[in-house]
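Pasting a structure here, questions to come.
The other protein chains are all here in position, but one chain of the complex has been omitted.
Here is chain A:
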């Protein structure tokens, strides 16, 4: 657990440092996630094993399983935003519902169509004039 936290917080710190040094418009933790994913990918390539190291995995999965708890402090800040929500409830409700439905549909339809389209490069006998 301490070494897993060290890896996670270390990647976050490097992410924040890179963000400050290069003025990336990307949040530091996201850069940290990208770094860790690359490191794990390289490691998987070298060892031929996709599983994350047992040093890291239980802590990472424990944090992810309880991710909901971590949103509560920031979410409570919504109490301070009650005025905005009362004033703009219509655009807020319509936009959340509309964009969620559209995005679900578009993602699933594109995925569905592209998975069903046969690979034209594969050596099938479709072109045979028999």
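In this text, a contact is a pair of C-beta atoms (placed from the backbone, for glycine too) under 8 Å apart; a residue touches a chain by one contact, two chains touch by 3 or more; residues count from 1.
As a convention for this text, contacts and distances are computed from a predicted model.
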- What does the UniProt entry say the missing chain is called, choosing from "Metal ABC transporter permease", "YwgA family protein", "LrgB family protein" or "(2Fe-2S)-binding protein"? "LrgB family protein"
- Query: Considering the entire assembly, which residues of chain A contact the chain that has been omitted?
  - Reply: 5, 8-9, 11-12, 15, 25-30, 32-37, 40-41, 44, 50-52, 56-57, 59-61, 63-64, 67-81, 84-85, 88, 90-92, 94-112, 114-115
